[in-house]
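Let me give you the structure first, and then I'll get to my questions.
One protein chain is absent from this view; the other protein chains keep their places.
Order as written gives the chain letters A and B; numbering starts at 1 within each chain.
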């Protein structure tokens, strides 16, 4: 992004789309930096769900152009003393509340600098207590994408920011206690275990994943390899392990809910 | 917007997003003015709800770049003899059916000129009786954003247009009869009373807002100041008074529905 070439602002929020919040963010950005490209990652994060926002951001950021500015608004603490921050990483900028939602993705891409947003000149003239997305985060993201050379000008340097870590895996020699961290539109159930961690743990031994009453013993490399009606594991496009059901909805059949627990056991001990 | 710099078209409709209507509008605009920027305000206005469209437009238009063209399609009378109009105001253009949906925002921004859209050269070649958004309003908005100098060329000058006013406040010395004009995704309940009107009326005296079985006696300047589980009033980002519930859904708890009535009483008489 040279000084003359405005970049991309990527929006990830819990605003939904039945309201004007997401549209207003784009109005604000277009007013400040008319030539920036704006991309909706999604506005359907569960209201105020930092864990889900964090997962969706970390599963997708790397597919965006370098120097993209992620403007992430999942902000239960708006109007409290939680900080607004900008994190510069190896390839990207992340702007939003300092509540952990930015951390997972930023940390993966290597954090270079964290700024506490305090320079009011980069905010809207009037800042409300209820909509910092519109009044602070979108304006700051727009200014960065317009070609701000040094983000230090946005406020004060911070040594660290709030971290959000995915639910911990409970590890035993022959079993792992896992958690559902996402369910997608197709009913695919994402677990907090990367596919390569799964391969390392199972080492091609027979296994059984227990979730509610179901026992799942197969892992496939594509949906097409499964039989209709059969629950199976698959390495998903996000890198995490998923439970899937060919041409049907695994989550519904399983009665699986976000943050439910599952148990992975090695059968060949 | 100089002749050479296409501007922004902002879309506000009741088309939803599960269908192709909104996408087709963008295809039509891109065909006529490929370099115009198109922003979705929202497509989720309740079907044919002029009151809600009017509220959402007036709460958001001022955040968009000057000279933006608002293309608003909430159009229960499509195919009848209701007119299609373009309103030029101090800073913006508003294009849509003459049923009141444009009026509130246009009036606030000061109406300069109203044109009845009759010049067929700015429509699609073939105009249906069921989809004027595609055949008339989007093409006209595209032509304006492309750099039309004088909108009089679009048709005939009108002296006035249909007005939609928000539900009237019933005023007594010590009480106000209010109406719910919006409920957002988070369950915040918007009343037809501006925050500054509220301050003027209550004059720091104790008050009680009654809605269904609830009595609300607190007003805060930010969500963060409230206690979990407590219903309270707050001046929202739209300028109107809202009923809110910290980290929860006020509308659900209240059983509040769009257009329900509420009573605000002064207790210190």
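The rule is short, and it goes like this: a residue touches a chain if its C-beta (ideal position, glycine included) is under 8 Å from a C-beta of that chain, and two chains touch if they have at least 3 such contacts.
Since this is a predicted model, take the numbers as computed values, not measurements.
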Item checked: From B:129, B:173, B:203 or B:269, residue that would touch the chain that is not displayed -> B:129
Item checked: Residue among B:47, B:229 or B:255 that touches the chain left out of view -> B:47
Notebook entry, point to check: In the full complex, which of A:44, A:108, A:218 or A:260 touches the chain missing from this view?
Noted result: A:44
Notebook entry, point to check: Footprint of the hidden chain on chain B, which residues?
Noted result: 15-24, 26-28, 30-31, 34, 47-48, 76-81, 128-131, 134
Next item on the list: State which residues belonging to chain A touch the missing partner chain.
Entry: 8, 10, 12, 17, 37, 39-44, 56, 59-60, 63-65, 68, 184-186, 221-225, 234-237, 247
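Methods note: only the chains that are shown with their structure count from here on.
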Notebook entry, point to check: Through what angle, between 0 and 180°, must chain A be rotated so its C-alpha atoms fit those of chain B, rounded to a multiple of 5?
Noted result: 120
Notebook entry, point to check: How many angstrom between the C-alpha centroids of chain B and chain A?
Noted result: 31
